[in-house]
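What follows is a structure written as structure tokens; I'll ask about it next.
Only one protein chain is missing from this complex, and each of the others stays in its spot.
Chain lettering (A, B and C) follows the sequence in which the chains are written, and residue indices restart at 1 in each chain.
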Amino acid sequence: MKWSNFTYLVKQGFGSIWKNKLMSFASFCIILVSMLLTGISSLAMMNLNIIISNIEELNDVVVFMDKGVAEEQINTLHEKLKQTPNVREVKYRSSDEALEEFKQRYDKDYSVIFDKLFENPMPESFIIKLDDISLISNTVDNISTFNDVETVNAPYEFARFLVNMRATLMIIFGFVLFALIVVSLIIISNAVRTSVFIRRKEINIMKYVGATNTFIRTPFFVEGMIIGLIAGVICWLLTKLSYNSVMDLFNSNTALFTAFGIHDNIQFNEISLVVLLLYCGFGAALSAFGTMISMGKHLKV
Amino acid sequence: MKWSNFTYLVKQGFGSIWKNKLMSFASFCIILVSMLLTGISSLAMMNLNIIISNIEELNDVVVFMDKGVAEEQINTLHEKLKQTPNVREVKYRSSDEALEEFKQRYDKDYSVIFDKLFENPMPESFIIKLDDISLISNTVDNISTFNDVETVNAPYEFARFLVNMRATLMIIFGFVLFALIVVSLIIISNAVRTSVFIRRKEINIMKYVGATNTFIRTPFFVEGMIIGLIAGVICWLLTKLSYNSVMDLFNSNTALFTAFGIHDNIQFNEISLVVLLLYCGFGAALSAFGTMISMGKHLKV
Amino acid sequence: MIEMKNIKVRYSGGIAALNDVNLRIDDGEFVFIVGNSGAGKSTLMKLMLREIIPNEGRVFVNGYNLSKLKGKKIAHFRRTIGVVFQDFRLIPDLTVYDNIAFVLRVTNRSKKYIRQRVPYLLSLVNLADRAKAYPHQLSGGEQQRVALARALANDPPLLIADEPTGNIDPELSYEIVDMLKTINDQGTTVVMVTHQHDLVKYFGGRIINLKRGQISFDELIGGSDEVE
Partner (left out) sequence: MIEMKNIKVRYSGGIAALNDVNLRIDDGEFVFIVGNSGAGKSTLMKLMLREIIPNEGRVFVNGYNLSKLKGKKIAHFRRTIGVVFQDFRLIPDLTVYDNIAFVLRVTNRSKKYIRQRVPYLLSLVNLADRAKAYPHQLSGGEQQRVALARALANDPPLLIADEPTGNIDPELSYEIVDMLKTINDQGTTVVMVTHQHDLVKYFGGRIINLKRGQISFDELIGGSDEVE
């Protein structure tokens, strides 16, 4: 193909977006909506995952030692705990610290209690963070067998709740995402098929006067790609806007912010480029290749 | 118009769904997707609202009385609390019950403490549920001034958190819903405009041979209505299925179930008919009237 | 009756398709309109059907003032005319039978009448066996004949035919014009655009010749069929 012909075909592609305004806009909207829904859902899912694991982390396993152990015993247990599988972090809490904490926590409700205390009843303890909270009972059973361990206090209930919630939400989200993707593919394919269908006669005529498939397809391909790219960029802008405004909402709201552990949620800036590329890539690919595929049967004349 | 002509036009409407399979299917998909997303989001929003208010309810305000009050004073305060604005429910808790509860709650962690107690340090108390948790500080301030009230323990932080969260989530959901509705209207209007656009020549010809607008519109109207109705019914089925399966997920999961207070979430059966009617109504109306409106400019010949 | 006064039609692009045309066709006349390609013949037909309205001047057809026609009246007016369009304009989604039945349904004819009338019209144009075909399944001439049958369906007082025999073989063309003459004898006004000068010469009648948007010739000539 001559270069001048190629540039002509590309120009045709641009031109026909305008000539087929109605269909171009329809395809554009549908691709935009589909990608936006899928994209935002994915981001929401990723963040939710992070949030839940943050909440999970807030739940420590507390290992109480026997009363009156020596410093050496404490150190030994400390080392041992550090080497236990599924233990990520071990923090030592002296009995004094424990009492102080306890007082602070319950002072308001039951300050009366502490007046009656004559000596510190708190044992030495370790506060442990786990790698995988779903394995909590195994780990706790394991630790319970260690020397000098009086009792291990683990948030079984809450841990199970969180693990369940995460699983449930991921199932729901996964299902929603899957449904969105299927539905997107159906309506995008419908849209491009329609936009090709409207011009099927034109395509036929081109074939009858000796145009090769490539020649006929190129402008359609260019057209589809441009629509997809524009949809991708707008999608990215809308995602950025809505993502950031949701984050602002949370940020302006310290209670929510800390409660949900949104301290290390995904910052849009970090993934901005990837999102843009994904949107544009999928947009252009779906639209351009969708169009090409839809042309197939009309080209067979 | 003759009855036989009317039935003919209705038949035409049915027939042209099949003749214009591609476009009918495209419109159907788009209406389905739009309504499904909007509908499911609305249901999710309603349920979330209920869940949050359930969680809110779990947070009681505790009113501690002065130590050693007489039964009469207790009764007086009980009556007074009952009549306080924003108080929905008042439950009396004796000092013995309080200690028992406390023990149960903290036994595991700190059973050691209780060994040191020689008398019950717990005061008499009332557990109060509020109507509107966002007014909590007003109510607490009010109650603090009552006779014999030593201190009022309220989950300010958590209340503020929940109120904020509800507000935030409702803003997000409201925004999502609004966006979904706008986007749905755009893509539905695009779809019906396209399906009319494809047949604009046909419409013109009919006008040129003397058909009135009503005569031309009736089959299009019937066609649009049927597509809308079918979309509505399928939408209802899909909503029912997905709603129930999500509920099953939560139900099969007692921890989640109770934690989220899903005991009085919306049962699909209760709203099934309303949902069906809304879906079918909107589906048929959007599709049928959208088609009619799109025909406007092509009829002006 | 058709009356046109000081008609000017200018299309987008500045083409003056008709320029200062004055014309009067009385009820019961048979008029041939001839002229070069692009002379404005179809534009004249489009005016009569109110497919377009003139930039200047007024058009009266069958007692309607077409410049002032609005809404439902347009439909009612058009039912008083049978038209064969140069590009046929059959409804692609309807079979041959339904294309013709359509205009009968539009005028609220009974089912029974339609069931008699359509086959009669199809036999008139020699297409009885193609009733169930769709327009794209017909040859050029067959489509044209369906268009003619449709134009005749309602026994309109005015028949406008834009090259109704352009795709039809000579013998059949003669037959068709013969048929139109017969219809004309029964009182229908017929306006027919044609390029087939032999037809015009054979049948004679009033001939209007358009030249670059203007009437250059408008006279009665005798046909050779009367001579023979």
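Following the convention adopted for this analysis, a contact is a pair of C-beta atoms (placed from the backbone, for glycine too) under 8 Å apart; a residue touches a chain by one contact, two chains touch by 3 or more.
For clarity, every value in this text was computed on a predicted model and none was experimentally measured.
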{"item": "Touch partners, limited to displayed chains, of the chain removed from view", "value": "A, C"}
{"item": "Contacting the left-out chain in the complete assembly, out of A:S4, A:Q83, A:T145 or A:N269", "value": "A:S4"}
{"item": "Hidden-chain contact residue, picked from the options C:V34, C:A147 or C:I208", "value": "C:V34"}
{"item": "Residue, one of C:N19, C:Q86, C:T107 or C:Q214, that touches the chain absent here", "value": "C:Q86"}
{"item": "Touch with the omitted chain, as defined above, among C:M1, C:A133 or C:M179", "value": "C:A133"}
{"item": "Residue numbers in subunit A that touch the chain omitted from display", "value": "1-2, 4-5, 8, 16, 19-20, 199, 201-202, 205-213, 215, 301"}
{"item": "Contact set of subunit C toward the excluded chain (per top definition)", "value": "11-13, 34-38, 41-42, 86-87, 132-133, 137, 139-142, 144-145, 162-163, 166-173, 195-198"}
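By definition in this document, only the chains that are shown with their structure count from here on.
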{"item": "Arrangement of touching chains [line / ring / star / complete / other]", "value": "line"}
{"item": "Longest centre-to-centre distance from subunit C, chain (CA-based)", "value": "A"}
{"item": "Chain occupying the middle, per Cα centroid", "value": "B"}
{"item": "Separation of subunit B from subunit C, taking each centre as the mean of its C-alpha atoms, in whole Å", "value": "63"}
{"item": "Length of the line joining the C-alpha centres of subunit A and subunit B, rounded to whole Å", "value": "24"}
